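Below: one structure in structure tokens.
A single protein chain has been omitted from the complex, and every remaining protein chain is retained in its original position.
Here the chain labels run A, B, C and D in written order, and each chain numbers its own residues starting at 1.
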Amino acid sequence: QVEIEYWQYFFDARVTAMETLIENFEEANPDITVTMTHFPYADYRTKVAAAIPAGEGPDVVQLFYGWLNDYIEAELIQPLPTDTFDPEVIDAEFFPMVGAMKRDGQYFALPTAVRSLALFYNERLFEEAGIEGPPETLDEMVEIAAALTERDGAGNITQVGITTGMTAQDHHWFREVLVRQFGGEPYTDDYRNVNWNSEAGQAALEFYAGLESEHGVTASGFMDEPQAAFKAQRAGMHIDGSFRIGSLEDVRGLRYGVAELPAGPDGTRSNYSSYWVNAITTKAEGERYDAAVRFMEYVVSDEAMQIWLDVVGELPAKPSVGLTDENANDPTFGPFIRGLDYAHTTKFADESAQRQILVDMLARVDIEGQDMAESLAEAAAAEQAILDEYYGE
Amino acid sequence: MAHLALRNLTKRYGETEVLHGIDLDIADGEFVVLVGPSGCGKSTTLRMIAGLEEISAGDVAIGGRVVNNLEPKDRDIAMVFQNYAIYPHMTVRKNIGFGLRASKMPRADKERRIDEVAGILDMTPLLARKPAQLSGGQRQRVAIGRAMVRDPAVFLFDEPLSNLDAQLRTQMRLEIKKLHQRVGSTIVFVTHDQVEAMTLADRIVIMKDGHIQQVGTPDEVYRHPANTFVARFIGAPSMNMIEAEASDTAAQLPGGGAIALPVAAQGPVLLGVRPDDLQPVEGPALVEGRVTVREPLGPDTLIYVDTAAGEIVAKADARTPPEVGSTVRLGAAAEDLHVFDKASGAALARVPA
Amino acid sequence: MAHLALRNLTKRYGETEVLHGIDLDIADGEFVVLVGPSGCGKSTTLRMIAGLEEISAGDVAIGGRVVNNLEPKDRDIAMVFQNYAIYPHMTVRKNIGFGLRASKMPRADKERRIDEVAGILDMTPLLARKPAQLSGGQRQRVAIGRAMVRDPAVFLFDEPLSNLDAQLRTQMRLEIKKLHQRVGSTIVFVTHDQVEAMTLADRIVIMKDGHIQQVGTPDEVYRHPANTFVARFIGAPSMNMIEAEASDTAAQLPGGGAIALPVAAQGPVLLGVRPDDLQPVEGPALVEGRVTVREPLGPDTLIYVDTAAGEIVAKADARTPPEVGSTVRLGAAAEDLHVFDKASGAALARVPA
Amino acid sequence: MAGVTLTDVPETAKPSSKALFARPTGRGPRDNAAVIRWMLLFLGGIIMVMPIAYMISTSLKWPHEVYNVNLIPEEPTIENYTYVLEDGRFYGWFVNSLIIAVLTTISNLFFDSLVGYTLCKFKFPGRQIVFIAILSTLMIPTEMLVIPWYLMSQSFGWLDTYWGIMFPGLMTAFGVFLMKQFFESVPDDFIEAARIDGLNEFQIWWTVAMPLVRPALAALAIFVFLGNWTAFLWPLIVTNSVELYTLPVGLSGFGDEADVAWELIMTGAAISTIPTLIVFLIFQRFIIRGVVMAGLKG
């Protein structure tokens, strides 16, 4: 009888889903018991960082993909055995961005589910404004947004066409979607070099900042948070991740649709994808290690992915599960799953710091009236500094 | 004119009445002392005169004008508090000058006035000091100075000496007396110390439980107390009280024996006799008993005698006091006896001498 | 045995020596009072006896045993503090019983002892009250009760009465005197009030600036003060001091005129005369001047007289005191004159009477 | 730091109950001033509790109404309260918080006052240094201490225990300083009298000095209780099992990466204010008297 421990952050649906998975797993493996512990999301990272190096952690742990480097470097997690997790098979079966979990030909961690971005739109507002359907391109998006924007007598915006906010998901949209759609490549050298300080980057920034300054279809920080404005039905459109679906469901009276992100001027489609992965810590040894491997195996199985999608609403990490007709054409999940096909995953050195740089870049333009190109250059240099320091000069 | 009149002055705190209609007339320039045990309403009376306490009923008139609704500052009074209330963070000069802040006097005049007052109080060298650097008596003088500087029509003192030690008390008592003689203001002075009352007052007002018991010159209240309360309160050690049964001008004593009275009375009476007036006698004694304690006071010695009438205090000659344990027989002249009705405690009128 | 001995008792705070080698022997059962002006070291002495203050040099011996390093609780003493130090959060019973906490007596015995002490102090009905519900005198008795309950060999009192008003003081003074007579413990009592000292003490110790000035019975120190300091300190009002030029048994007075001395002296002397001993005279006067203030005290009246020798206080008969402003001539019997060396202040030995 | 001996106030500054509550009653124009003063203070008080009113209002809203910032909910509901209270774990968290806050408070009352007493009433070499050293602990943010504490708890086996949650807060410099100030107002005579009566120093502190600073202890109790009741970071780090969560840690689960259920947070906040409010109401009478002595004497 082996007992192993599993850690993840707290989110009702995730906990429920994992409980189901554990139940199923324990049924199939009566000699193994899995205990799950979960912590509040906001401080999960701190908690894990305090516990695991101290050897207090679990045998199998859920990590954000961006943290992997540090955990590998500190030898806190161990590679997945190649006999069970053949890298070649994984390369073939999983969506391509999972490849980021591979080091020296070995996978260190695997996700059950992944996320991507899509455009949410308020169907009631669309109908009231007589708009047929969601925008296909950025230009269309701006047009529709203009039609949805409302102002009071003093000219203060009371309803935005589209929400914006670098602090939320827009920094991903900017980096991996807009920059690419305006013809650029945000990073080079496996995300070690900032490359968005370019014409494409500038065009992307001009477009993004222009939504407010030029077209007046949005107000950054409107109603504090983009999702709040959308929930309060004071926003026509809203770009967000798949994890938002669950909370929008709770909002009574809100009818919304989901569409793929609008295509770029030249028709380019792009998306950003992120995921949480499961990994085996170095604490697991001997039979616990074996049990952990078996548990990992189950957690990334097709069955687990479908359960995860059904319960949590997160997208399966394998096309074989995700791109089934039923899933890919689901009115809600479909656009996200289809987005996975052309999604990119940023390799962050310090996600919050890198996000902050984009937040500040826009703030300098908005609040301080700095020239866009200048602000862009400054931001790029700052991000480069973070990357340099992280990867070691 | 600083004639001060209290008419049916009453104070209630919520339900409880603590002052039951005080009537009192104080002439211009008079020095009146309010005495009485703790809680009898002395401070309350004074504070109503000052305007610090609301008047529940009755009037306070200063110089013939009813001031009930005037603010303290408009009453032309000054007050010295029991704890001095001098400001610890100000120099003596500032403290004294504080009384002039509200006045429109030119600055130079104010300074002159402060110097003058400091001179009178002998405090000129101390003007730059702070209260912490002063002795108790000096602090007291600062408080008086602050009152004097305004040259008010009426001075109010609330137990100004009670924080001082005996030596200093005697000295300050004298200074206040001198101050009064010099400036001639009306003074109302509160104390619970009867020695202070006796030495300072033109007239003494003895209070108890919110009622006036007697008003009179020190001599009057000492010699002719209106009732047993006043008799016991004035004079230290207290007057001895002996229960007796009177019939006309004679009384039957508890230890047996009879004595002549200075006044005609019937039934149970209390005979009051001051320790000073008791003398060893050979003949018929007022009281007789064993000496239990001897207290030498320097010039005199007090003896405590256990008698049939209870414990009696007497003053004996310091050089040849009776031994503790010895038996003494004490008597008093008839004119030194005070006769009170036992039931009411009121003094019985004397036969005119 | 509770013989108490101080040998060269010295106290230094840092650099400053505040007690300069006190030597004192107190017999078992003796009532000794320490008096002296504020800051003279009375409390310090007492606190070193109690073990609350470290001894800088010298010894304290109780019952013949040096106790310098013993903790207060092991010295078999009890102390009553100036502000009583009774615990506001405990009932009277608990406060009194507090002194027995450390004792190993059985519970029932302790209770009995508390009741006994409460009985002696007349506090039995008050045992369940808290200090806030007691009057000043009652609090004082609680403090004494807490000391008594332990039945210590030595009682130490540090100005226990100075917070009380005059009336209560007189009463408590008596109770302490009675206590002493009943329990017969050794008592060391500190006060700055000389009346207290006179009335309570078997022997008085007069201190000044950390030195003992005189030790003697109340009568001795009153009648034969060792120096001008003692002469002035003991007796109220203070002894009058008149500068004079002596040659043998006569002295030249400042206002002119000469007077006979009870002792032979040469050169500048101070003649001390108590206010009580000054009488109006017809013939050659000791002093002569104008009456400035009159203070009636009840039985007597004090008069303040402005003379060539400075201000002189005298006691006059209360019934016929001289008017303020009138001129009086005062004299004293030669045996009532105290003669001091002007330079040293020491008393000059009297011719045996 | 010992410079905070707040001297300079004369003996007469002793607040008597009479001095505290006797105020000259006004009349005439002063009456009007009093009414205006009262109105303004009341108004100010209302403004002060405005955000709290919004908190309560939000806790009574359905999720869809949360972002409509109106004070009166259109469709008030106690659904959130039922949800929070029906969550079985809530009671467990509540009890955990209560146990921890109460125990920590007791410990602080004991140790802070013991140290404060020692620093105030004993003269010994090193006194000043000890005081300043203790005070200097106020100058390091807790955030920097949690990692060492974690490692420490781990090696002592304190992780995921009540003790582990409590130990860093067992004593605080704030409490020591506060108590030190309060003990200054306890007359030495009380202590010396007890010495003569044969008590040892510990008994003196416990039976004589402590009861005399009861008001101070009450004030300290409120502050410590409040501090521990709302503590978040350390309880989060040190606990693993949901059963051991304190209320703030548990309630933070109402937020996740996607969004924060503000109506539930507000509900939780409203509920968790109740115990502190009760503690405050019980002790507030003492606070005034307590702090008087702390702030101003000695």
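Keep in mind that, in the parts below, a contact is a pair of C-beta atoms (placed from the backbone, for glycine too) under 8 Å apart; a residue touches a chain by one contact, two chains touch by 3 or more.
Rule of thumb we're sticking to: contacts and distances are computed from a predicted model.
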{"item": "Chain not present in the shown complex, as UniProt names it (candidates \"Sugar ABC transporter permease\", \"glycine dehydrogenase (aminomethyl-transferring)\", \"PstB protein\" or \"Cytochrome c oxidase subunit 2\")", "value": "\"Sugar ABC transporter permease\""}
{"item": "Chains in view that touch the one left out, judged over the entire complex", "value": "A, B, C, D"}
{"item": "Residue touching the undisplayed chain, where the options are D:I196, D:V213, D:V238 or D:A269", "value": "D:A269"}
{"item": "Hidden-chain contact residue, picked from the options A:P79, A:P111 or A:G165", "value": "A:G165"}
{"item": "Touching residues on chain C - with respect to the absent chain", "value": "51, 54, 68-69, 71"}
{"item": "Chain B residues touching the omitted chain (full complex)", "value": "47, 50-52, 71-74, 77-79, 81-83, 85, 87-90, 98-99, 101-103, 146, 150"}
{"item": "Hidden partner chain, residues of chain A it touches", "value": "45-46, 49-50, 52-53, 70-71, 73-76, 152, 154, 156-158, 165, 167-168, 219-225, 232, 234, 350, 352-353, 356, 359-360, 363-364, 366-368"}
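The definition used in the following text is that only the chains that are shown with their structure count from here on.
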{"item": "Distance between chain centroids, defined by C-alpha means - chain A, chain B (Å)", "value": "91"}
{"item": "Rounded Å distance between chain B and chain C, as computed from the means of their C-alpha atoms", "value": "26"}
{"item": "Set of chain D residues in contact with two or more other chains", "value": "none"}
{"item": "Multi-chain contact residues (two or more partners), chain C", "value": "none"}
{"item": "For the chain C and chain D complex, residues of the former touching the latter", "value": "47, 50-52, 71-73, 77-79, 81-83, 85, 87-90, 98-99, 101-103, 146, 150"}
{"item": "Residues of chain D that touch chain A when the two form their complex", "value": "62-64, 66-68, 146-147, 150-151, 154, 159, 233, 236-237, 240-242, 249, 252-253, 255-259"}
{"item": "Residues of chain C touching chain B in the complex", "value": "37-38, 162, 165-167, 170, 173-174, 177-178, 181, 192-195, 198-199, 218-219, 222, 234-237, 274, 276, 292-293, 295-299, 302, 304"}
